[in-house]
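Sending over a structure as C-alpha coordinates; questions will come in a sec.
A protein chain is absent from this complex, but the other protein chains hold their places.
Up next, subunit A:
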Amino acid sequence: MNNVATFVHVDNVAKRWNGQLGVENISLSIPRGAFVALLGPSGCGKSTTLRLLSGLELPDEGQITIDGRDVTKAAPSERNLSMVFQSYALFPHLSVAENVVFGLKVRKVGAAERREKLTRALEITGLLGYEDRKPGELSGGQRQRVALARAIVANQPLCLMDEPLSNLDAKLRASVRKDIKKLQIDLGITVVYVTHDQTEAMSMADMVVLMKDGQIQQTGTPEELYYKPSNTFVAEFVGAPPMALIEGSALPGFGEAARIGLRAENVEVAEAGTGRMTCKVSECEFLGSETFVGLSHPGASGLTVSLPGLRNIPAGEEMEIYFFDKDLHFFDSAGQRLAQQAG
(Lines give C-alpha, C1' and ligand atoms only; values in the text may rest on other atoms or scores of the structure.)
Protein backbone atom coordinates (compact mmCIF):
# COMPACT_ATOMS: atom_id res chain seq x y z
CA MET A 1 0.00 0.00 0.00
CA ASN A 2 2.11 2.86 1.30
CA ASN A 3 5.35 1.27 0.33
CA VAL A 4 6.24 -1.97 -1.40
CA ALA A 5 7.59 -3.69 1.70
CA THR A 6 4.43 -3.31 3.79
CA PHE A 7 2.69 -6.67 4.04
CA VAL A 8 0.12 -6.15 6.76
CA HIS A 9 -1.32 -2.72 7.22
CA VAL A 10 -3.64 -1.84 10.09
CA ASP A 11 -5.14 1.62 9.88
CA ASN A 12 -6.80 3.22 12.89
CA VAL A 13 -8.65 0.09 13.95
CA ALA A 14 -10.96 0.08 16.96
CA LYS A 15 -13.01 -2.67 18.57
CA ARG A 16 -15.34 -2.11 21.52
CA TRP A 17 -17.58 -4.45 23.46
CA ASN A 18 -20.82 -2.95 24.73
CA GLY A 19 -19.15 0.40 25.15
CA GLN A 20 -16.30 -1.19 27.06
CA LEU A 21 -12.82 -0.63 25.79
CA GLY A 22 -11.39 -3.29 23.51
CA VAL A 23 -8.70 -1.66 21.41
CA GLU A 24 -8.54 1.87 20.08
CA ASN A 25 -6.50 3.70 17.43
CA ILE A 26 -4.46 0.67 16.42
CA SER A 27 -2.22 1.47 13.47
CA LEU A 28 0.54 -0.83 12.34
CA SER A 29 2.68 -1.38 9.28
CA ILE A 30 4.29 -4.78 9.20
CA PRO A 31 6.93 -5.43 6.54
CA ARG A 32 6.99 -8.74 4.67
CA GLY A 33 9.00 -11.38 6.50
CA ALA A 34 9.05 -9.55 9.81
CA PHE A 35 8.66 -11.08 13.24
CA VAL A 36 6.37 -8.79 15.20
CA ALA A 37 5.65 -9.26 18.90
CA LEU A 38 2.53 -7.80 20.47
CA LEU A 39 3.60 -7.29 24.06
CA GLY A 40 1.77 -6.08 27.12
CA PRO A 41 0.22 -6.98 30.46
CA SER A 42 -2.90 -9.14 30.46
CA GLY A 43 -6.02 -7.33 29.35
CA CYS A 44 -4.11 -4.80 27.28
CA GLY A 45 -5.77 -5.77 23.99
CA LYS A 46 -2.92 -7.65 22.36
CA SER A 47 -4.97 -10.82 21.84
CA THR A 48 -7.87 -8.73 20.54
CA THR A 49 -5.52 -7.13 18.02
CA LEU A 50 -4.40 -10.57 16.88
CA ARG A 51 -8.00 -11.75 16.57
CA LEU A 52 -8.82 -8.68 14.49
CA LEU A 53 -5.95 -9.57 12.18
CA SER A 54 -7.16 -13.16 11.96
CA GLY A 55 -10.75 -12.19 11.20
CA LEU A 56 -12.14 -14.07 14.21
CA GLU A 57 -13.31 -10.62 15.33
CA LEU A 58 -14.33 -7.82 12.99
CA PRO A 59 -13.33 -4.22 13.78
CA ASP A 60 -15.87 -1.48 14.52
CA GLU A 61 -13.69 1.10 12.83
CA GLY A 62 -10.66 1.27 10.60
CA GLN A 63 -9.19 -0.83 7.85
CA ILE A 64 -6.94 -3.88 7.62
CA THR A 65 -5.07 -4.83 4.48
CA ILE A 66 -2.98 -7.96 4.01
CA ASP A 67 -0.70 -8.18 0.98
CA GLY A 68 -2.39 -5.15 -0.57
CA ARG A 69 -5.89 -6.64 -0.28
CA ASP A 70 -8.55 -5.06 1.91
CA VAL A 71 -9.60 -7.84 4.30
CA THR A 72 -11.35 -5.70 6.93
CA LYS A 73 -14.58 -7.71 6.64
CA ALA A 74 -13.15 -10.91 5.14
CA ALA A 75 -13.61 -14.33 6.77
CA PRO A 76 -10.55 -15.87 8.48
CA SER A 77 -10.16 -18.46 5.75
CA GLU A 78 -9.97 -15.78 3.05
CA ARG A 79 -6.98 -14.05 4.57
CA ASN A 80 -4.28 -16.58 3.66
CA LEU A 81 -3.03 -16.97 7.18
CA SER A 82 -2.47 -19.68 9.72
CA MET A 83 -2.81 -19.49 13.46
CA VAL A 84 -1.28 -21.12 16.53
CA PHE A 85 -3.54 -20.98 19.57
CA GLN A 86 -2.47 -20.72 23.19
CA SER A 87 -4.19 -24.01 23.97
CA TYR A 88 -2.88 -25.37 20.61
CA ALA A 89 -6.50 -26.19 19.59
CA LEU A 90 -5.58 -29.65 18.34
CA PHE A 91 -8.54 -31.82 17.42
CA PRO A 92 -8.48 -34.58 20.05
CA HIS A 93 -10.28 -37.10 17.85
CA LEU A 94 -7.76 -36.81 15.03
CA SER A 95 -4.24 -38.23 14.84
CA VAL A 96 -1.19 -35.99 14.49
CA ALA A 97 -1.16 -36.46 10.72
CA GLU A 98 -4.88 -35.73 10.38
CA ASN A 99 -4.54 -32.67 12.55
CA VAL A 100 -1.73 -31.29 10.43
CA VAL A 101 -3.47 -31.83 7.09
CA PHE A 102 -6.91 -30.76 8.39
CA GLY A 103 -6.84 -27.47 6.50
CA LEU A 104 -5.47 -29.03 3.32
CA LYS A 105 -8.30 -31.56 3.37
CA VAL A 106 -10.89 -28.84 3.90
CA ARG A 107 -9.41 -26.95 0.96
CA LYS A 108 -9.58 -30.10 -1.16
CA VAL A 109 -5.86 -30.50 -1.77
CA GLY A 110 -5.08 -33.79 -3.53
CA ALA A 111 -3.96 -36.80 -1.49
CA ALA A 112 -0.48 -37.01 -3.01
CA GLU A 113 0.27 -33.34 -2.44
CA ARG A 114 -1.16 -33.62 1.07
CA ARG A 115 1.17 -36.48 1.95
CA GLU A 116 4.16 -34.63 0.54
CA LYS A 117 3.40 -31.45 2.53
CA LEU A 118 2.67 -33.46 5.66
CA THR A 119 6.03 -35.20 5.51
CA ARG A 120 7.80 -31.89 5.04
CA ALA A 121 6.00 -30.21 7.92
CA LEU A 122 6.63 -33.15 10.25
CA GLU A 123 10.27 -33.21 9.20
CA ILE A 124 10.71 -29.52 9.97
CA THR A 125 9.08 -29.83 13.37
CA GLY A 126 10.80 -33.11 14.22
CA LEU A 127 7.59 -35.10 14.52
CA LEU A 128 8.31 -37.90 12.05
CA GLY A 129 7.23 -41.19 13.61
CA TYR A 130 4.39 -39.63 15.59
CA GLU A 131 1.90 -39.51 12.68
CA ASP A 132 -0.59 -41.94 14.20
CA ARG A 133 -0.58 -40.71 17.78
CA LYS A 134 -3.55 -38.84 19.18
CA PRO A 135 -2.88 -35.43 20.80
CA GLY A 136 -3.78 -36.97 24.15
CA GLU A 137 -0.78 -39.28 23.88
CA LEU A 138 1.74 -36.49 23.36
CA SER A 139 3.68 -34.33 25.80
CA GLY A 140 3.08 -30.59 26.01
CA GLY A 141 6.11 -29.80 23.86
CA GLN A 142 5.09 -32.30 21.20
CA ARG A 143 1.56 -30.91 21.07
CA GLN A 144 3.03 -27.49 20.62
CA ARG A 145 5.05 -28.75 17.66
CA VAL A 146 1.95 -30.33 16.11
CA ALA A 147 0.28 -26.93 16.33
CA LEU A 148 3.33 -25.40 14.61
CA ALA A 149 3.31 -28.10 11.94
CA ARG A 150 -0.36 -27.39 11.24
CA ALA A 151 0.43 -23.70 10.93
CA ILE A 152 3.25 -24.13 8.43
CA VAL A 153 1.95 -27.04 6.37
CA ALA A 154 -0.17 -24.90 4.04
CA ASN A 155 2.67 -22.45 3.42
CA GLN A 156 0.58 -19.41 4.27
CA PRO A 157 2.64 -16.21 4.15
CA LEU A 158 1.30 -14.92 7.47
CA CYS A 159 1.27 -16.82 10.76
CA LEU A 160 -0.45 -15.53 13.89
CA MET A 161 0.63 -16.95 17.25
CA ASP A 162 -1.28 -16.37 20.47
CA GLU A 163 1.05 -17.00 23.43
CA PRO A 164 2.18 -20.33 21.98
CA LEU A 165 4.75 -20.98 24.71
CA SER A 166 2.80 -20.11 27.82
CA ASN A 167 1.87 -23.74 28.53
CA LEU A 168 5.44 -25.02 28.42
CA ASP A 169 7.93 -25.21 31.26
CA ALA A 170 10.71 -22.65 31.40
CA LYS A 171 13.47 -24.86 30.00
CA LEU A 172 11.46 -26.06 27.02
CA ARG A 173 10.28 -22.53 26.37
CA ALA A 174 13.83 -21.32 25.73
CA SER A 175 14.54 -24.05 23.19
CA VAL A 176 11.20 -23.76 21.37
CA ARG A 177 11.72 -20.02 21.20
CA LYS A 178 14.85 -20.60 19.14
CA ASP A 179 13.05 -23.18 16.99
CA ILE A 180 10.24 -20.79 16.17
CA LYS A 181 12.63 -18.00 15.28
CA LYS A 182 14.65 -20.30 13.04
CA LEU A 183 11.48 -21.60 11.40
CA GLN A 184 10.31 -18.09 10.67
CA ILE A 185 13.61 -17.14 9.04
CA ASP A 186 13.92 -20.39 7.07
CA LEU A 187 10.38 -20.22 5.71
CA GLY A 188 10.50 -16.45 5.20
CA ILE A 189 7.03 -16.01 6.67
CA THR A 190 5.64 -13.02 8.49
CA VAL A 191 4.84 -13.78 12.11
CA VAL A 192 2.69 -11.78 14.50
CA TYR A 193 3.28 -13.12 17.96
CA VAL A 194 1.32 -12.27 21.11
CA THR A 195 3.10 -12.58 24.44
CA HIS A 196 3.12 -11.09 27.90
CA ASP A 197 6.72 -12.24 28.40
CA GLN A 198 9.15 -9.50 27.46
CA THR A 199 12.04 -11.95 27.20
CA GLU A 200 10.21 -13.70 24.37
CA ALA A 201 9.36 -10.44 22.66
CA MET A 202 12.82 -8.94 22.98
CA SER A 203 14.72 -12.07 21.93
CA MET A 204 12.62 -13.09 18.95
CA ALA A 205 11.07 -10.02 17.44
CA ASP A 206 12.32 -7.61 14.80
CA MET A 207 9.59 -5.26 15.87
CA VAL A 208 7.87 -5.00 19.23
CA VAL A 209 4.46 -3.42 19.72
CA LEU A 210 3.93 -2.61 23.36
CA MET A 211 0.30 -2.14 24.36
CA LYS A 212 -1.59 -1.01 27.43
CA ASP A 213 -5.33 -0.47 27.98
CA GLY A 214 -6.16 -1.08 24.34
CA GLN A 215 -3.69 1.48 23.03
CA ILE A 216 -0.31 1.07 21.41
CA GLN A 217 2.31 2.64 23.66
CA GLN A 218 5.33 2.21 21.44
CA THR A 219 6.27 0.43 18.25
CA GLY A 220 9.88 -0.22 17.47
CA THR A 221 12.82 -2.57 17.51
CA PRO A 222 13.69 -4.18 20.87
CA GLU A 223 16.68 -1.80 21.13
CA GLU A 224 14.47 1.22 20.64
CA LEU A 225 12.09 0.09 23.35
CA TYR A 226 14.95 -0.55 25.72
CA TYR A 227 17.11 2.48 25.01
CA LYS A 228 14.45 4.99 23.97
CA PRO A 229 11.23 4.25 25.84
CA SER A 230 8.61 6.68 24.58
CA ASN A 231 6.88 7.02 27.94
CA THR A 232 7.17 5.98 31.57
CA PHE A 233 4.96 2.89 31.05
CA VAL A 234 7.36 1.50 28.45
CA ALA A 235 10.29 2.44 30.68
CA GLU A 236 8.87 0.54 33.61
CA PHE A 237 7.65 -2.44 31.55
CA VAL A 238 10.74 -3.24 29.51
CA GLY A 239 13.92 -4.55 31.11
CA ALA A 240 14.67 -6.59 34.21
CA PRO A 241 14.85 -4.89 36.64
CA PRO A 242 12.65 -2.16 35.12
CA MET A 243 13.89 1.39 34.75
CA ALA A 244 13.94 3.45 37.94
CA LEU A 245 12.01 6.70 37.89
CA ILE A 246 13.28 9.66 39.86
CA GLU A 247 11.16 12.72 40.59
CA GLY A 248 12.49 15.81 38.85
CA SER A 249 12.55 17.60 42.19
CA ALA A 250 14.88 15.00 43.69
CA LEU A 251 17.42 15.53 40.93
CA PRO A 252 17.37 19.21 40.08
CA GLY A 253 18.98 20.84 37.11
CA PHE A 254 17.13 19.17 34.25
CA GLY A 255 14.66 21.83 33.22
CA GLU A 256 11.05 20.82 32.74
CA ALA A 257 11.66 17.06 33.16
CA ALA A 258 9.08 15.88 35.68
CA ARG A 259 10.56 12.43 35.95
CA ILE A 260 13.93 11.01 35.11
CA GLY A 261 14.57 7.40 34.20
CA LEU A 262 17.67 5.41 35.03
CA ARG A 263 18.58 1.79 34.35
CA ALA A 264 20.27 -0.41 36.93
CA GLU A 265 23.32 -1.09 34.76
CA ASN A 266 24.09 2.65 34.61
CA VAL A 267 24.14 3.06 38.37
CA GLU A 268 27.44 2.84 40.24
CA VAL A 269 28.17 2.80 43.91
CA ALA A 270 30.11 5.89 44.90
CA GLU A 271 32.51 6.62 47.75
CA ALA A 272 30.87 8.42 50.64
CA GLY A 273 30.60 12.11 49.86
CA THR A 274 31.05 11.82 46.09
CA GLY A 275 27.65 10.36 45.11
CA ARG A 276 24.80 12.24 43.41
CA MET A 277 22.09 10.62 45.53
CA THR A 278 22.05 9.04 48.96
CA CYS A 279 19.75 6.05 49.34
CA LYS A 280 19.01 3.29 51.81
CA VAL A 281 19.40 -0.37 50.93
CA SER A 282 16.01 -2.07 51.00
CA GLU A 283 16.76 -5.59 49.77
CA CYS A 284 19.28 -7.80 47.99
CA GLU A 285 18.32 -10.17 45.19
CA PHE A 286 21.02 -12.73 44.38
CA LEU A 287 20.92 -14.03 40.78
CA GLY A 288 24.20 -15.95 40.58
CA SER A 289 26.49 -13.84 38.45
CA GLU A 290 25.23 -10.65 40.01
CA THR A 291 23.19 -9.26 42.86
CA PHE A 292 20.51 -6.61 42.42
CA VAL A 293 20.53 -4.29 45.38
CA GLY A 294 17.22 -2.50 45.75
CA LEU A 295 17.51 1.08 47.00
CA SER A 296 14.90 3.28 48.56
CA HIS A 297 14.84 7.04 48.19
CA PRO A 298 11.94 9.36 49.04
CA GLY A 299 11.94 10.91 45.54
CA ALA A 300 12.45 7.78 43.44
CA SER A 301 10.89 4.41 42.75
CA GLY A 302 12.52 1.19 41.58
CA LEU A 303 16.11 2.32 42.06
CA THR A 304 18.42 -0.67 41.76
CA VAL A 305 22.12 -1.13 41.46
CA SER A 306 23.69 -4.23 39.99
CA LEU A 307 26.78 -5.56 41.77
CA PRO A 308 28.87 -8.51 40.59
CA GLY A 309 28.80 -11.79 42.51
CA LEU A 310 27.17 -12.42 45.85
CA ARG A 311 26.58 -9.39 48.04
CA ASN A 312 24.79 -9.30 51.30
CA ILE A 313 24.25 -5.76 52.43
CA PRO A 314 22.07 -5.33 55.50
CA ALA A 315 18.82 -3.49 54.82
CA GLY A 316 18.79 0.10 56.06
CA GLU A 317 22.45 0.76 55.33
CA GLU A 318 23.14 4.02 53.52
CA MET A 319 24.59 3.92 50.06
CA GLU A 320 25.61 6.71 47.73
CA ILE A 321 25.21 6.26 44.00
CA TYR A 322 26.68 7.91 40.94
CA PHE A 323 25.58 7.98 37.30
CA PHE A 324 26.26 9.93 34.13
CA ASP A 325 23.88 12.44 32.55
CA LYS A 326 24.07 10.64 29.18
CA ASP A 327 22.38 7.59 30.70
CA LEU A 328 19.37 9.50 31.95
CA HIS A 329 15.94 9.43 30.27
CA PHE A 330 13.64 12.42 30.63
CA PHE A 331 9.84 12.38 30.78
CA ASP A 332 7.37 15.23 31.09
CA SER A 333 4.60 15.41 33.67
CA ALA A 334 2.27 13.36 31.40
CA GLY A 335 4.91 10.64 31.25
CA GLN A 336 5.91 11.29 27.63
CA ARG A 337 9.56 11.15 26.66
CA LEU A 338 11.30 14.48 26.18
CA ALA A 339 13.92 14.98 23.51
CA GLN A 340 17.37 14.05 24.82
CA GLN A 341 18.76 17.11 26.55
CA ALA A 342 22.06 17.98 28.05
CA GLY A 343 20.58 19.24 31.30
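In this text, a residue touches a chain if its C-beta (ideal position, glycine included) is under 8 Å from a C-beta of that chain, and two chains touch if they have at least 3 such contacts; residues count from 1.
In this section, contacts and distances are computed from a predicted model.
S.K.: For the complex's missing chain, which UniProt name, "Menaquinol:cytochrome c reductase cytochrome b subunit", "L-arabinose transport system permease protein AraQ", "Carbon-phosphorus lyase complex subunit PhnI" or "Ion-translocating oxidoreductase complex subunit D"?
M.R.: Going by UniProt, the chain not displayed is called "L-arabinose transport system permease protein AraQ".
S.K.: Based on the whole complex, identify which of A:Ala5, A:Leu56, A:Ala111 or A:Ala315 touches the chain you can't see.
M.R.: Spelled out, the listed residue whose C-beta touches the missing chain is A:Leu56.
S.K.: Return the single residue from A:Gly43, A:Gly103 or A:Gly299 that touches the missing chain.
M.R.: A:Gly103
S.K.: In the full complex, which bits of subunit A touch the chain not displayed? Write them out.
M.R.: Those residues of subunit A that touch the unshown chain are 54-56, 75-77, 81-83, 85-87, 89, 91-94, 102-103, 106-107, 150.
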